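Here's the structure, in structure tokens; my notes come after.
All protein chains but one are shown at their positions in the complex.
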Amino acid sequence: MGYCSLFLHKRLCKMKTKLLTLLIFLSLFGCSGKKGGEEGRVTITFWHSCVSSTVPALNELIARFEQEHPGVQIKAQYVPTGDALIHKLITAVQSRSAPDVSWIHADFLQNLVEADAIYRIDEVAVGPDSLPRSVLNDIYPALLEQAKWRGTLYSIPMEATEIGLLCNRELFRNAGLDPDRPPQTWDELRSYARKLTVDRDGDGKNEQAGFFVPVFPASGQYSGWMVWQWYAFLFQAGGDAITVDQTRVLYNGDAGVQALTLWKNIYEDLGLRSFTIDYEVAFASKHLAMALDGPWNIPRWEQIRGLDWMVAPLPAGPAKRATVAGGEYLALFRQSTHPKEAWTFMTWMLRPDIQAMWSMKSGYLPVRRGVLAIPDYVAFLDAHQPLKSYVEQLEVGQAPRPIDYGGLKITSHIAEAIEQATLGRSDPKAALDGAAAKSNQVLSTAPRVELP
Amino acid sequence: MHIASNVFLHVLLYVMALVTVAPFLWTVMTSFKDLGDILTYPPRWWPSRPTVENFVNAFQAAPFGRYYFNSLFVAVAVTLGQIVTCSLAAYAFARLRFRGRDVLFYLFLGTMMIPGQVTMIPGFLVLHWLGWIDTYAALIVPGLASAFGTFLLRQFFLTIPRELEDAASIDGCSRFGILWRIILPLSRPALATLAIFTFMGVFNDFLWALIVVSSDEMRTVQLGLAIFRDRYQTDWGQLMAASTVATLPILTVFFFAQRYFIQGITLSGLKD
Partner (left out) sequence: MTARTTAGRRGEGISALLFLSPTLLVFSVFVAFPVFFSLYLSFHTWNMFGSESTFVGLDNYTRIFRSPEFWDVLKNTAAYTLGTIPLNMLAALGVAYVLNKRIAGKKLLRTAFFAPVIMSSVAAAVIWRWVYEPNFGLLNYCLSWVGIPAVNWLNDPTAAMFALIMMGVWKTFGVNMVLFSAGLQGIPDHYYEAAEIDGAGRWHRFWHITLPLLSPTTFFILVMSVIGSFQVFDTVYVLTSGGPLGSTKVMVFYLYENAFKFFDMGYASAVAYVLFAIIFALTLLQVKYLKARVHYA
């Protein structure tokens, strides 16, 4: 078998080149006529990952758009998120069957740009379709930062999300703590967490944990999510992921060590190693007093009977008050046959009244401050404390400085360091330094570019 | 005489079976629980407020009827196709003499050792070239041949006594006639075995279906299940309800048809 493959390899390689050329050639024609739409309407294919809970809101949104734009039809197609979304985008771009507009994540913006798969925003935002500076300035800076690659805008945010501190008020009261005064500093977070931890039967294992430190396997699908939450603490200590000139990572500086040490200390204080990683189950069943959580879970907690809960801003770190903010981004694909209409849809999404409607129906956070001037929305927030808390905290929302090259690898290095330090394999400083050495190695292989 | 040991055997088997099937029963139970019952510690076996809401919501979230039809259609088509192609190929490998037979056979076996993830992208390119993306053909045709199936059937064919074929060939039966009239009827258990494995494999496939299909009308059940999970959360109740619905009918079919899967009626042909 081995012999055969080697023997055939040469000939097949030649064949393959031809075949590939043919494939590419054919694919150029294969899909050219794909979009047409009925009765002269233009059809825009839109890939999203709205799950069962947000699909009804999305359908309403699209109906509204089509009502306002009778010539355009939005064909929304669900693509499972995370790995699945990127798999589909890769294969679609390869075969020239990409959608017009798709949700993308900052993680793989680099790959899409390098493949020349998506438009720069300044290419489509021209003339009457341009994006006024007033709009751009109104968008939360953290979100805009993540929509860019090397300083150039390639996507626009559709909705915002961030993390806050989810608290069980009943457990606060049981421990003699005032739920209206959630922890304000790291030290308080640590001491509250300890006070809220209970070992009822004295077996050395805690039935109730005061705080959940989100440690997940570094190789798993939640590793990016773990690192994202850790960034909030890195920012609070005044750190960031990478230097401005992108030549080396910064996460192993003092701020990183402080943030990871805090996590490790709480993790060990509370014996979280023998606590579940399904923190939602633990919180809902009143076995967990505080956790990092996002607005997407609000409807879930509302459904649980007898759960007295609230959302507080994250405690301030040694340097400042901050949280990590992000969102889902819309990108316009070069393979689109109707970029103008697709762009219309994208900018329509930014309109304050649409943002307000989308936020109220879906539970996502608005991407711009202007929405807070809409009386209906303000009234809505007043009636929904958790959402209001999240929206207010967006003011201190920060996004990690985008990593232009090898971002996914570097994120996995950070994840490994967090896992090693919290599970006690090495101390925070050593774990972060080890990871940073690997990350800097990756960065050293990056092709050098002039910064604008 | 062996009553005691017989009872012991029964008890042991039933306990084992119960342990094995418990996670599935739990799935079924969970699909009737509301969120409060699901998110509770220690876990609760029976729902305290039984509800069918999860089923209703799951079916509102996505057209599972259509997904179900797609999965069944594709799985049945691939299964039937594989039975034909694999038994033909297996017969050639088991009984016919031709140059390079063993080399070719080991090449076949070799392909089983290549992880599917790595052939995914080129396979996708071929489908695209054929213009089959987002069609049933993309889900069916690549599965129409199988090294596993060929190997499985060849092994079974080898256990069939040659004398039966010799008699038939003296009677003037063609090669195909021998395969059709003698070998295949004797191999029903093996064919049935191949059928379930193929069916299960296709029915449970996620990654390939994800890549080659985009539109809602072409989506399979496994792709549909993904809608209950996103980057941050899982909708346990609906996920459990949908996977109960996805699993139960297949399990029912297995229950009633296992005789055909495992006990070929014509096995008597093997007894002299």
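As written, the chains take the letters A and B, and residue 1 is the first residue of each chain.
Everything that follows uses one rule, which is that contacts are C-beta pairs under 8 Å (C-beta built on N, C-alpha and C of every residue); 3 or more make two chains touch, one makes a residue touch a chain.
None of the values given here were measured: they were computed from a predicted structure.
Participant: Have a look at B:58, B:133 or B:225 and name the one touching the chain we're not showing.
Facilitator: Residue touching the chain left out of view: B:225.
Participant: Out of B:54, B:214 or B:243, point to the residue that touches the absent chain in the complete complex.
Facilitator: Of all options in B:54, B:214 or B:243, contact with the hidden chain holds for B:243.
Participant: What is the set of chain B residues that contact the non-displayed chain in the whole complex?
Facilitator: Touch with the absent chain occurs at residues 9-10, 13-14, 16-18, 20-21, 23-24, 26-27, 30, 41-43, 84-86, 88-89, 91-92, 96-99, 101, 104, 108-123, 126, 141-142, 144-145, 147-148, 150-152, 155-156, 158-159, 161, 175-176, 189-190, 192-193, 196-197, 200, 203-204, 222, 225-226, 229, 234, 236, 239-240, 243, 246-247, 250-251, 254-255, 258-259, 261-264, 267, 270-272.
Participant: Determine and list the chain A residues touching the chain excluded from the picture.
Facilitator: On the chain A side, contact with the omitted chain comes from 1-2, 5, 8-9, 12-13, 16, 19, 24, 83, 86-87, 90, 93-94, 111-112, 114-117, 205-207, 216-223, 273-278, 408-409, 412, 416, 419-420, 423, 425.
One rule holds in what follows: only the chains that are shown with their structure count from here on.
Participant: How many Å are there between the centre of chain A and the centre of chain B, using C-alpha atoms for each centre?
Facilitator: Those two chain centres are 36 Å apart.
Participant: Quick check: in the complex, which residue numbers of chain A touch chain B?
Facilitator: 1, 4, 22-23, 26-27, 30, 49, 51-53, 55, 77-82, 84, 87-88, 90-92, 94-95, 97, 225, 276, 280-285, 287, 294, 296-297, 300, 303-305
Participant: Quick one: in the complex, what on chain B touches chain A?
Facilitator: Counting only chain B, the residues touching chain A are 34-36, 38-41, 57-58, 61-62, 103, 106-107, 110, 121, 124-125, 128-129, 131, 133, 207, 210-211, 214-216, 223, 226-233, 235, 238.
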